[in-house]
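Take a look at the structure set out below.
Note that this complex is displayed minus one protein chain, with the remaining chains in position.
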Amino acid sequence: MFGIQLAGNLLQGLVLGAVYGMATMGLSLIFGVLKVVNVGHGAFMMVGAFVALWVFNGLGLSPIWAIPAAFVLGMALGFIFFHTSMKRLIKAPELASLLATFALGILLEETVKLIYGADFHGYNWIVGKVSMGITVMPMSKIYAFVGSILIALILYFWFTKTRGGTALTCVVEDSEGARVCGINVGRAYALSFSLGIGLTVASGVLLTMFIPVGISPYMGGVYTLKAFVIAVLGGLGSPYGAFFGGLIFGLLENGSYSLFALIPGLEPFAMTRFFSFLILLLILLIKPTGLLGTK
Amino acid sequence: MKESKITKYYPLIPVCATYLALFIIGESVPGMWQLVAMLAFYCAIGQAFNIFLGMTGYVDFGYVAFMGVGAYGMALSVERLHMVEGIGMGVVFLGLLLAVVLATLLSLAVGAVALRLRGAYFAIATIGVNEGFRYLIEGAKLWGGSEGIVFYGQLAKALGSETASQVSTFWADVFVFLIAFMAACITIVYMRSKIGYALTALREDEDAAKVMGINVTKYKIIAFITSASVAGLIGAAGWALKLTNVFPPQVFEIHYTVECIIIVLLGGAGTLLGPPVGALVYGLAKYWLSVIIPGFQLFIFAPIILVVIVVFPEGIMGLVKKRWRGTGLGKFIE
Partner (left out) sequence: MKKNMVMAILGFTALFGLVFATGAFGASKIVIGNPECLSGGFAKAGEQAVGGIKACVKWVNETYGGVKVGGKKTPLEYKLYDCESKKEAVTSLIERLITVDKVDFLFAPYSSPLTLAGAPVAEKYKKLFMDHGGASDRIFQQGFKYVVQTIGPGTSYHLGTLDMIRKIDPKANKLALVYKDAEFSRDVMRGAEKHAQTVGYSIVFKRTYPEGAADLTPILSDLKGHNPDIVLGGGHEPDGMLLARQMADLDINAKAISIIVSVTLPSFYEGLKNIADGILGPSHWEYGVTYSEAGAKKLGLPWIGPGQDEFVKLFKEAVGKDLTPEYHSAEAGAAVLALVKGIEMADSLDNDKVRAALGKLHFMSFYGGWDVDDTGLQVGHSMVDMQWQGGKRIIVWPPEAATGKPCYPLPTFSQKAKGTLCIPK
């Protein structure tokens, strides 16, 4: 019985972890190239969640269509924000960009609140379930899982096989050297920021495919925190690290529940949260640059 | 130009004057006390936060945990000791002491892990501590767990109902004023001493400083622990004693750390006058906006913050310092 519970939790954790991981790739990308920590990360995911809501409830289409829509919207938002504010802050102290992204996050939350109100929304996309013996997995979660992995793979190919992607990798390694090689660093910055935001907004859709309720303007805060932990786990500048960090995080959070449930006098769920942060601190002690970090 | 021992500390005068002015306004104008108390709170957390952030440039995102643990110190003292015969105000002072002890202990634990890290890693590791500690309290049902501690009734038993009301609505805030001033004194003492020089070197270029033989780690730790203990005091006085309750989700809310950051940045990180100035501007603006356009203040605030950051990232006092350096008045600005 315990074994089945544990296995079930681990499986669910893996699926959720893929979504978390994909969501954090944008954060890691932006940090890797621009050295900016996007404190408004959760707010952008929230925007994606609302796009999914609108596509399903408003347009009556499957939320899968929301993924490219959210991505495009995200890239547009990233582009606008970059050219209006972030561009000037690349040379400023780290704090300034921190606060700027925080302010952006608030602006997004308040704007969405004006449009949709402070309500909690949800949508109901039923496409069947798969009973896996150890647990039951709705197809929507499986779609989210597959979608996250696909996007991560596409990103991998883009970074390693295309000119644009490899150019970005060069900028991460050495921006001066890249400039000397003829790469337009300014445009690389703009592209990474837009791409990072695009990924983050798209991940909001995938998140709702896993958790289609609780969508509200202020939902993002929790995810920002998780993303930070995952990004550091995997190494702040590395998008792939972020993805694997997410998988590990999901496994830890859910798997540890079964272990804590065995200890009387504890609330296992809260303890899983404590546990994941404990692991974070341990990893930072042993390998501060994170699991896949290079710097 | 050789600075005499006294003129070194001139910048304390404007700070002192500001706090005194605030206190007088609060006392004499009816209805202003709670607002003034809120401003003093912001000044205090700004000054305390600046002791570490301002001098080292490191952003401790989990700062609010020190305030939270300090609040628990006060709450636990009242809850567990209020039945002791004749203890009276002793519970309050013991509470403050316990707050400092707990905050210092936590900062040692955090420091051991996080201070080896730099930049964004440091920031995030500290978030880890904040959240981890909060979930530990809830998960292991420490200190009342998620239900927190509500102790107005117990405070009233220890002090008598009238005194308890006075303490919670007035004296708690006076403590906050005193703590803010203390933090300012500590800041300038540090700034003018070896610690300050070492940390400025560190902030400019940490590796160069190490190469030069500066014991960077020692000074980082001193600044970190100081900043944390003051935070503990603020949590004890400004939160626990004032509100007479402590709930984990409220005292570990990351939002407060962000407010600290805004206040310090707005005013000018690393300056003495920066935090009070930032606190006043932020606190007043927020209050005023919430009075005239209730419900919309964040919507207006966010772009304002954005503009400030983009246009003058060194903060108000940073600009003023630059302009007035070397002039007569410049002696009073730091």
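The chains carry the letters A and B, assigned in the order they are written, with residues numbered from 1 in each.
By our rule, a contact is a pair of C-beta atoms (placed from the backbone, for glycine too) under 8 Å apart; a residue touches a chain by one contact, two chains touch by 3 or more.
Nothing here was measured: the structure is a model prediction, and the numbers come from that model.
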item	value
Among shown chains, those touching the left-out chain	A, B
Residue touching the undisplayed chain, where the options are A:12, A:148 or A:289	A:12
Residue among B:77, B:130, B:168 or B:226 touching the omitted chain	B:168
Chain B, residues in touch with the chain not shown (by the definition above)	25, 29-35, 37-38, 41, 135, 138-139, 145-148, 150, 152-153, 156, 161, 165-166, 168-169, 242-245, 247, 249-250, 280-281, 284-285, 287-288, 290-291, 294-298, 320, 323-324, 327, 329
Interface with the unshown chain - residue positions in chain A	1, 5, 8-9, 12-13, 16, 113, 117-124, 126, 129, 131, 135-136, 138, 141, 210-214, 216, 218-219, 221-223, 226, 254, 257-258, 261, 267-270, 272-273
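Here, only the chains that are shown with their structure count from here on.
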item	value
Rounded Å distance, chain A centre to chain B centre (Cα mean)	32
Residues of chain A touching chain B in the complex	31, 35, 37, 39, 85, 88-89, 92-96, 98-100, 102-104, 106-107, 109-111, 114, 221, 225, 228-229, 231-232, 236, 260, 265-271, 273-274, 277-278, 280-281, 284-285, 288-290
Chain B residues touching chain A - in the complex, by the definition given at the top	53, 57, 59, 113-114, 116-117, 119-121, 123-125, 127-129, 131-132, 135-136, 138-141, 145-146, 254, 258, 261-262, 265, 269, 296, 298-299, 301-303, 305-306, 309-310, 313
